[in-house]
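Only one structure is covered here, and it is reproduced in the block below.
For this view, one protein chain was removed and the others were kept in their places.
As written, the chains take the letters A, B and C, and residue 1 is the first residue of each chain.
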Amino acid sequence: MPRHVYFCKMRWSDMDAYGHVNNVVYLTFLEEARVDMFAPYAQHLQDHSPDGGFARGVVIAKHEISYLRPLVFRAEPVRVETWVTRIGVSSYTLGYEVRDEDVVYASAASVLVPYDVQAARPRRLRDAERAVLEPYLESV
Amino acid sequence: MPRHVYFCKMRWSDMDAYGHVNNVVYLTFLEEARVDMFAPYAQHLQDHSPDGGFARGVVIAKHEISYLRPLVFRAEPVRVETWVTRIGVSSYTLGYEVRDEDVVYASAASVLVPYDVQAARPRRLRDAERAVLEPYLESV
Amino acid sequence: MPRHVYFCKMRWSDMDAYGHVNNVVYLTFLEEARVDMFAPYAQHLQDHSPDGGFARGVVIAKHEISYLRPLVFRAEPVRVETWVTRIGVSSYTLGYEVRDEDVVYASAASVLVPYDVQAARPRRLRDAERAVLEPYLESV
Partner (left out) sequence: MPRHVYFCKMRWSDMDAYGHVNNVVYLTFLEEARVDMFAPYAQHLQDHSPDGGFARGVVIAKHEISYLRPLVFRAEPVRVETWVTRIGVSSYTLGYEVRDEDVVYASAASVLVPYDVQAARPRRLRDAERAVLEPYLESV
């Protein structure tokens, strides 16, 4: 199954006083990868979700991230691979690696929950959303 | 005339790889000082501005900032003094100093423009807004 | 056993386009709490750690964070409680809650690894470091 690949540009100011990309910023890299991953489906999802679907109605329930090697600012982007590790009734889980060809800087997972913005409560995954996630499902 | 005094907490990650508070972050300190300065007037302004007044309808037209000394993270907040240097028909200017008792780290100025959010265009300052600004007016 | 309590000032720009504190920024709140927690021991640790001990030589191995309720910018700081959930041979784990008196916004845990900066590799916890951690140890 394919992983979504996003080449994430670091910023010089992502580094902290230790001269490494600050651990918190990695989560922003994951956010950028998610935004990039679901952007092509925005129209499709909106057609099936009058409230915007994934475009607005998803909240982060949980992040887990393991830091394996320090990352230093450079001009070349770092590769963020994203895939789906679980599709539940009312949540799904993404897996990620922040990496270069031959080295993994961090591995992570996020639990995401579709959200009914109008009703202000979690909701079930819609079929159109499952259809977007399924091609990225990878048995761990 | 009184200056508004805001004690701004630095964050460790405000420092960049040079071990100083990154120059960009000072502008966030100014933003925090502005938010703190106008928060007490929010209700007053809203009563006189159905669209929220300063609470929403102000955009930054210009910033100028001079860096005088480097700032290093510490537990004690840094003092941001803010005052008004000009009240125009449809804009006003704030002056700032980021400082301790005896040292100035940066001095700055911002031009702010009241904005009609509905009509999506700049608008004139309202009397209720002038009344908030005038006590802070300082001849430079 | 006591928890370390840090009152963390939010910044207006911590909010993202959804009008909530961005999920990534919570990790910065945890960082601020850690910095505040260990600052008083800096001298003690330095006396027992020629390389700076916790002051420099600790890396994040892992974060886990669960988001329970959205947080909106306000003037009053949010309370970050931090304690120790595990003291290992060459790593330790912190627990956290980002909360007000009666509501928890997020709960989190971090695995931290003491690091020998000179040798560029993980090292064992020193006795002086254990002594700092032990009062905060809480059976989960």
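Assume a residue touches a chain if its C-beta (ideal position, glycine included) is under 8 Å from a C-beta of that chain, and two chains touch if they have at least 3 such contacts.
Everything quoted here is computed from the prediction, not taken from an experiment.
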{"item": "Contacting the left-out chain in the complete assembly, out of B:59, B:103 or B:131", "value": "B:59"}
{"item": "Contact residue for the chain not shown (choose from A:35, A:72 or A:103)", "value": "A:35"}
{"item": "Where the missing chain touches subunit C, by residue", "value": "12-13, 15-17, 19, 22, 24, 73"}
{"item": "Contact set of subunit B toward the excluded chain (per top definition)", "value": "18, 23-25, 27-28, 31, 56, 59-67, 70"}
{"item": "Touching residues on subunit A - with respect to the absent chain", "value": "9, 11-13, 28, 31-32, 35-36, 39, 75"}
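As a working rule, only the chains that are shown with their structure count from here on.
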{"item": "Where subunit B and subunit C are represented by their mean Cα positions, the distance between them in whole Å", "value": "31"}
{"item": "Set of subunit C residues in contact with two or more other chains", "value": "28, 31"}
